[in-house]
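A protein chain is absent from this complex, but the other protein chains hold their places.
Entry: subunit A
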Amino acid sequence: MYQALDVLGARLAGSAMLRLMSLSFRLDPALRRNLVDGKKGLYDYVFNARLLFRTRDDSVLIHVEFKEGKMQVGRGRIERPDLTLTFKSPQTLRKLFSPFNPGDPLIMMLENELSAEGNMIFLARFGHLGKEISTGKKKRRRLAHAGPVPLSEVGTTPPSGATYNPESKAKPFWPMQPPGAAAPTSNSRLNEAPIRQATLISSPHDQVGVLSEPFLSRYTLEDFPRLKFIRQRLNDNPGEICSERPRLLTEYFLQAGFERDASGRERDPELRQAEALNHILTHRQAVIHDWDILAGTSTTKEVGVLLYPEFGAGLLWPELLTIDERKLNPYRITVEDIDILNDLIFPFWSERNVMEYTRAHYGNPSCQQLNDRWVLYFSWKPHAVSHTIPDFPTILRRGLLDLMREAQEMEASAQTEKERTFYLALQIAQEGVLAYTAHLREKVQEMAAQLTPRESAPEQRRKQELLDMAEVLARVPAYPARTLKEAVNAIWLCWVSLHMENMNAGLSLGRLDQWLQPYFLQDIARAQSEEEKEKIIYRSIESVGALFLKCADHLPASPDIGNRLFGGSSSDQALTLGGVTPSGESAVCDMTYIFLKVTEMLTLRDPNVNARYYPGVNSPEYLKRLIEVNRITAATPSLHNDAAIIPAMLQQGFSLEDARDWAATGCVEPTSAGRHFGHTNSMLLNTVAPLEMALHNGFHPLLGEQVGPETGDPSLPGTFPTFASFKEAYKLQLSFLISQAIEYNNLLGKSHQYLHPTPLLSSFIQGPIEKGKDVIEGGARYNSSGAALVSITDVVDSLMVIRNLIYEAETVSWTILLAALAADFKGYETLHALILSKIPKFGTEAEQPRQLAQELIDFIYAEYQSHENYRGGKYTSGFWSMSNHVAFGTLSGAIPSGRRKGQPFTPGITPSPGVGDQLLDNMQTVASLKAEMMPNNIAFNVKIAPGPQDTHALFVERVAAYTQTYFELGGMQLQFNIVTTETLKDAMAHPENYRWLLVRISGYNAYFIELNEDMQQEIIRRTEFHLEEKRGLV
């Protein structure tokens, strides 16, 4: 029971603030427009909703009703609330209504200060209304008159000298001189280390026919002024909210209707989405930036934030007025964009987004409510189904006109109306891509025409570039590509178009080195001399570099809560190099090395570069090159073992050729490239939560709720007579959460089928054209859904403690262990020390924890495989965590492994930092886990601190030896952070010096300075391995 005074205070504060809000709406017509208006004449919206605010024990009950522009506040309950906010205590309720520093309701949810039941977008909107009253007018004035907030006030992101000046648009649209006068403020330490170690290269035994020196050590970024300029542009621009896409989408549906058309007929979802996409692509601005050689942009901004209101963009609502001021990842925003999002876009999608449609359609199912608690599992499907890879080879080989012709033929011969509509939709979607291309072509021609022949040499050069671009755009993607340049531009145009349809979250590029190699070879074959050949190599590097930089021209719209959950994450566009061909030969080729060169020079977090290595098939020199690039970039590419992943895919029913043709998706997950719809990041599940539940009979202590089934209370004597009986309880709780997460995913999948079929994606994946149905309906040749299991290591270590101390040594009782956990080990220092020093942990040479890990992995595999997804595919399990090991950790209590309350869990399937400096044991343990049981791959982090005396060659040799061995032993994946703790600490103190410092989180890359502090600390805390011991005598 709460103190009476607190209760009274909360009641008064809550009511007072709400009544003040109500009064404000009554008195100020400008504010009232947030609730009801047709201000812009576009969308006549009314915010009608009932909200209930309560404490867990109902000691405080306040309700609010928004109705036809009025806001009424009352005490007690309200019938059928659209949203109920349950606060942990009267104090937390007061926090939300603090007049000085109101809490962000989403963050409060993440911190378990409140839970919400009902429409989350309403919650977001309510958060925004409060800010409208407190800061709305001031903010708009400031944005309108003073321009954007100077970046020096915007927290950590860019360095000084990068102040954004919108007036700079007045300059000519390309620079007269190469950039470089402006001193690069980036972490030059990393980038100035192009170590030209030609000695490492004997000739690699791969398919490298053209490059005589495949490491391309003769080039550095300085040789590519264009790439350097565009990279600097990214550096200077933290991202700006772009309302173009959501505005076009919403405007289209306002005219054409979403559920029903003007005549009141129900709309066909497939056709509806195709037409909407076509509308967007046809009406987008054709934008060409300075120095661009690839046409097309993801947004109208230099670096734009893409918004998908049909998914989760509405969660940005409460931040619209403050997003340019937030500490982490601030985005610029204009008044116009704030208004159109607030007045038109977000209201239109409040109940049409996947999350809320599902809630309404399925009666707020309990599986969805569990998801909303944040700490049990996180479903990605309310946000995206993008984790897949398009079939670029077919696009390049045939061109869109040929694909459209095929769809037309299929339409003509289709048996059912549904199929006919589907084939029609494919054509409409692809036609949009061609319309966008045509507009871009007009634009570059217009730009070229403005340049008269009398102009200076650089302008003439630019004119020629523009004319060349126009020629490329006349060719692709309508017709087959003939050159590398055409191929790269075709890929980019299709990529942009796919992002107009699908959220920029994990849509992945596939095996671009393989797919582009034929075009590179054709270009080379046309060379007349060695000199010309070198020029082609140079231009190929430049084209690939331009594509990389294009991939970084957009950012995902991350609400502040996303900074906690997926801090520093980009769009995670995975790109995969090397490995073997479908027929099993080494696939490492000239383009592999060109991509590696670009990766090394640009050091970008996105695209997320992954490299496949097949021991015994790919050359050791190639492995060394991969290590070298990791050393130079500090964190990329991540390395995968073909010899482990291909068998894991075979077990999932892929043919041998298709298994060999895999590529990483999003973070690390294997997809058979171009033919497999595997939404490989459909969910992240916290495996520690069921442990806490098993320890408390299904009750989750921090949530304060009964979540799972009652599996027995260990504090009662005799509940669990054996370790096995407790392990069973854990498995029951785990199984419960898995089935709930899967149920939710399947409901969301069905919502997608109605709300968001994806005709363009369907036309770029093998299968839908034959099957006559969308990928979301199971049209792809292969179907599956992938799950990420977070922090199994913490569970294994905890179970080992229980097994050892309670059941084997019998030195500790359940009562004492539970008391120690409740006290966060305070007062139990001896027990805590005993746990840390004497219990065998996962990642040591001890066999028990390894076996236990395998047992749990097998159990999880079987659980997932036993379920079928909404389109007839299997569920696959993997062990990586993005950054959720930190977020889930902050919401969890102390656990038996000795990890204290709120501390991060371990990333991926990496042994815990407490295990200490045992690299070989770590590697052997992780490598011994059966790959077939982890088909959605793993993330295994290894942090190596380069020593001052490590020579480059020795470093590469040694790390290559570790990697080779780890792979020979069966390890699936390995990702490095090659950085010292001192560097990381210095980067925390002086972020301005480390703009491009790249780190691997768990699967994806991020810029270290963009991470929240918890995540920065987690990376610092990771075990640091040294290659060279600072030591004299033995």
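One rule holds for everything that comes next: a contact is a pair of C-beta atoms (placed from the backbone, for glycine too) under 8 Å apart; a residue touches a chain by one contact, two chains touch by 3 or more; residues count from 1.
Methods note: contacts and distances are computed from a predicted model.
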| item | value |
| --- | --- |
| Protein name, per the UniProt record, of whichever chain is missing from view ("Ferrous iron transport protein B", "Benzylsuccinate synthase activating enzyme", "Dimethylamine monooxygenase subunit DmmA family protein" or "ABC transporter ATP-binding protein") | "Benzylsuccinate synthase activating enzyme" |
| Touch with the omitted chain, as defined above, among A:59, A:924, A:983 or A:1012 | A:924 |
| Sole contact to the chain not displayed, among A:830, A:851, A:866 or A:951 | A:830 |
| Residue touching the undisplayed chain, where the options are A:962, A:976 or A:994 | A:962 |
| Which of A:845, A:982 or A:1013 contacts the chain that the document leaves out | A:845 |
| Touch list for subunit A against the chain that is not drawn | 829-831, 833-834, 836-838, 845, 918-921, 924, 957-958, 961-962, 964-965, 968-969, 1027-1029, 1031-1034 |
